[in-house]
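Left out: one protein chain. Kept in place: all the others.
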Amino acid sequence: MEDVQKHQAEIAMPIDRVGVKGLKVPLVVRERDSGIQHTVAQVSLAVDLPAEFKGTHMSRFLEALEHWSGELDYHSFRTLLDDIVGRLQARNAHARFVFPYFLRRRSPVSGTVGVMDYTCRVDGLLENGKLTFTLGADVPVMTVCPCSKAISDEGAHSQRAEVRILTRYTGLLWLEDLIEIGEKAGSCPVYSLLKREDEKFVTETAFAHPTFVEDVVRAAADGLASHPQVTWYKVEVESFESIHNHSAFAVIESGK
Amino acid sequence: MEDVQKHQAEIAMPIDRVGVKGLKVPLVVRERDSGIQHTVAQVSLAVDLPAEFKGTHMSRFLEALEHWSGELDYHSFRTLLDDIVGRLQARNAHARFVFPYFLRRRSPVSGTVGVMDYTCRVDGLLENGKLTFTLGADVPVMTVCPCSKAISDEGAHSQRAEVRILTRYTGLLWLEDLIEIGEKAGSCPVYSLLKREDEKFVTETAFAHPTFVEDVVRAAADGLASHPQVTWYKVEVESFESIHNHSAFAVIESGK
Amino acid sequence: MEDVQKHQAEIAMPIDRVGVKGLKVPLVVRERDSGIQHTVAQVSLAVDLPAEFKGTHMSRFLEALEHWSGELDYHSFRTLLDDIVGRLQARNAHARFVFPYFLRRRSPVSGTVGVMDYTCRVDGLLENGKLTFTLGADVPVMTVCPCSKAISDEGAHSQRAEVRILTRYTGLLWLEDLIEIGEKAGSCPVYSLLKREDEKFVTETAFAHPTFVEDVVRAAADGLASHPQVTWYKVEVESFESIHNHSAFAVIESGK
Partner (left out) sequence: MEDVQKHQAEIAMPIDRVGVKGLKVPLVVRERDSGIQHTVAQVSLAVDLPAEFKGTHMSRFLEALEHWSGELDYHSFRTLLDDIVGRLQARNAHARFVFPYFLRRRSPVSGTVGVMDYTCRVDGLLENGKLTFTLGADVPVMTVCPCSKAISDEGAHSQRAEVRILTRYTGLLWLEDLIEIGEKAGSCPVYSLLKREDEKFVTETAFAHPTFVEDVVRAAADGLASHPQVTWYKVEVESFESIHNHSAFAVIESGK
């Protein structure tokens, strides 16, 4: 059967990235404490395409994924990218996995265990054999407004906020490391299961540490900037304001 | 050209509803104070289909919409449904418009004006000449947790919540009426623009009126149940908990 | 510490449903061929609340979930609902799990294996000891337009469509059963991995079986109506029309 993809391109322009996205697959992720966990990922896979070829061979991305172990760690991720480069005869390959990552967390007073979910991402671009690897975690926290607290006779508005961290680094870093940096940056971490004594503690802790989105983004950026392994980072904090129908947000990139 | 839709159905089953959805159109909406406003609606239009016909004529929904005034009030909505029944030779017709509705609101102390948006819906089913009309509004509010307030030495967690009202009634009701009922049900309304003195007022007002989702759903249901024109309602309140990564919610239907 | 939830309600109205939603948890699902699979679910849990109590105890939903096996089958689901009724001293309990379900599918000619995902839902309402159980699957298919094919000198527009099945039944039914009914209803099933010979087969099969959304919804409804165990069903088909920027859709409920 005819290989239309190999035909000459009508317009001889190189394509930066061509591939598949919106794939959903089961995924096993390696945990910091050497356990593993099962989750589900949204996947995007792509390569570059030289100016002369009409099309890439999309089914080979699926073959690479099918051939792959499905167990995500730094080495297996690199293996997948190498395999894609080989199968598609490309110079560059890009892969991204976005998935909920689960941690069993103890509530702060009663010690009751509940499962928390964090949207995480693993992103890698292999260019001429060199891998640029980006690890990310979206970490929900609670924020109490310092201004509202200072000016009000009673109370202060609080809300859920999300600390979205992206980072590049040398050596090994774990999603758990990013989640810890994110959680320390807000007024208080959030939990799935809180008994009454925990709710009292979380409320009082948060009110003792009021934070603007500006404070949160700086605290997370500072945590990343002072981390010896981190070479680049971007942090966005979005706070779902309880007194408005819109969000406040702040972004710091790279610690320039 | 062949009219394939008029062919006999392979499987002779009547279809409850067949039509188009995901349409986006500019819309003019009549306001309570006799002004008008421009907005954009997601539209769904449908009819029933008897067992004998293979298909309906989808392009006629678009013709009906094109022929329609684009100015939404009770009478024009009925006109659209009548037109659809006629064009598609159907017994029943259904139409739904979902759109942001805007109100210019004064902040409570400084009186500064800002624009608030409320997702609203107008839904109608015309069956054998009888119209069942449903009006809805999603109203954001602030909630302060009564439990957190009672047990904590300082503060109480608060968050944005959404009061989603659907209602049927006799005579005329306005989106503004539903929005007022929703806003009264929370700990405090939310605003787009708050100066410092307003933020102090909103915080203190909310802390003086702590509400669970259960309180909010009952207050809104009570407002609807005691309204002389309302014949049916459904209220859902969802609170985007600031101490959790999930929501609390409550639903009351119909005031049974 | 004060149990504010047990206070008397300010407005003495019973609440139909109160609980938590937007929870994300790892889930193990039993497969028809007696295997199991790991996935991730969005969870909603709720109970009714009598008129006299101010609030329900939200943390108990999380305790029930934490205490639960996390392995979803008919019996374990019933166990979860019974546990919720007990922990929250409610008359009714409702639970819903929505999750991607994965099947390894062979392509039709080359027999190459790829993973397909189907959004599925398990929904149960336990009322006074009686369980109303609803099983659902969203099944992507391909549709080729019969009208476009009949009137055009060459070709016919095709597109992805989704067959959304909800069903109640006696005895045991499996997600695989619903997926098969859905896939048979379109012009051709869709696959994640297709080699060239498979793509030829899928294209030709689909073009030999052109279907309107009306045909697809009737075929799926017919498959459910003629199934001896099915006691109720609802099917919606949405076709993401390739010649428009909107969808066509059709709904049949119950086989009345």
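Which chain is which? They are A, B and C, in the order written, and residues in each are numbered from 1.
Basically, a contact is a pair of C-beta atoms (placed from the backbone, for glycine too) under 8 Å apart; a residue touches a chain by one contact, two chains touch by 3 or more.
These numbers come from a predicted model, not from an experiment.
Displayed chains that the missing chain touches over the full complex: A, B, C (touch as defined at the top). The omitted chain makes contact with just one of the residues C:E63, C:E199 or C:E238: C:E199. Listed residues C:A156, C:L173 or C:V235: the one in touch with the omitted chain is C:A156. For chain A, the list of residues touching the undisplayed chain reads 1-2, 4-5, 9-11, 13-23, 44, 46, 49, 54-56, 58, 146-147, 150-151, 212-215, 217-219, 221-222, 225, 238, 245-253, 255.
Residues 116-117, 140, 142-145, 147-149, 151-160, 188, 190-192, 194, 196, 199-200, 202-204, 206-208, 240-246 are the ones on chain C that touch the missing chain. By the touch definition given at the top, chain B reaches the unshown chain through residues 1, 3, 23-26, 37-40, 59, 62-63, 66, 100, 102, 112-115, 117, 192-197, 200.
Everything that follows uses one rule, which is that only the chains that are shown with their structure count from here on.
Two copies of one sequence, chain A and chain C, touch each other mainly through matching residues, since over half of the numbers at the interface are common to both.
Chain A and chain B, compared by their mean Cα positions, are separated by 34 Å. Chain A and chain C have Cα centroids lying 28 Å from one another.
Among all residues of chain C, those that touch two or more other chains are 1, 23.
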